[in-house]
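My questions all concern the structure below.
With one protein chain held back, the other chains of the complex are shown just where they sit.
Up next, subunit A:
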Amino acid sequence: MTSAVEEMYQEIILDHYRAKHHSGLREPFAAEVHHVNPSCGDEVTLRVHLDGDTVTDVSYDGVGCSISQASTSVMTDLVIGKDVDSGLALHEEFLTLMQGKGQVEPDEERLEDGIAFAGVARFPARVKCALLGWSAFKDAVLQAGAGDRRPEEG
């Protein structure tokens, strides 16, 4: 028997946690941010590099729980190679999923491995863990000078 909590830890999440994608800080980068979750001390330093409109790299170094680490790993898979608007739109979709208290049906076509975090939305204390890397990405992209490139469809 597995509990609801153990179901929350999908294999996808554990796989990303054990072998994080795009981990480590790389050069060149257009912006670097440092985000902290003060209640638990989780931290991430995250760099974004852009080529025109395209997110060419997201690199990071962080300490944190499996949820925050895996979520950051999944995020890099999703946004690297996309244009900035698409990356920010994915952030919005992921945010909606996380704030949905488990009632939002994720779109696998768009969020790919990110749908594994649907169960996290049922545990309010962990939502901020799942959002740490995504929030850092958004912040870094805006600092990289792409702040006026938000998608019009919101």
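We adopt the following convention: contacts are C-beta pairs under 8 Å (C-beta built on N, C-alpha and C of every residue); 3 or more make two chains touch, one makes a residue touch a chain; residues count from 1.
What we mean here is this: contacts and distances are computed from a predicted model.
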Next on the checklist: Name the omitted chain as UniProt records it, choosing among "ABC transporter permease", "cysteine desulfurase", "Acyl-CoA dehydrogenase" or "NADH-quinone oxidoreductase subunit D".
Outcome noted: "cysteine desulfurase"
Checklist entry - Hey, which of A:Ser23, A:Thr45 or A:Ser66 is the one touching the hidden chain? => result A:Ser66
Checklist outcome for this item: The one of A:Ala30, A:Met75, A:Leu88 or A:Cys129 in touch with the missing chain is A:Cys129
Checklist outcome for this item: Touching the unshown chain, subunit A contributes residues 1-7, 9, 14, 18, 39-43, 63-67, 123, 125-126, 129
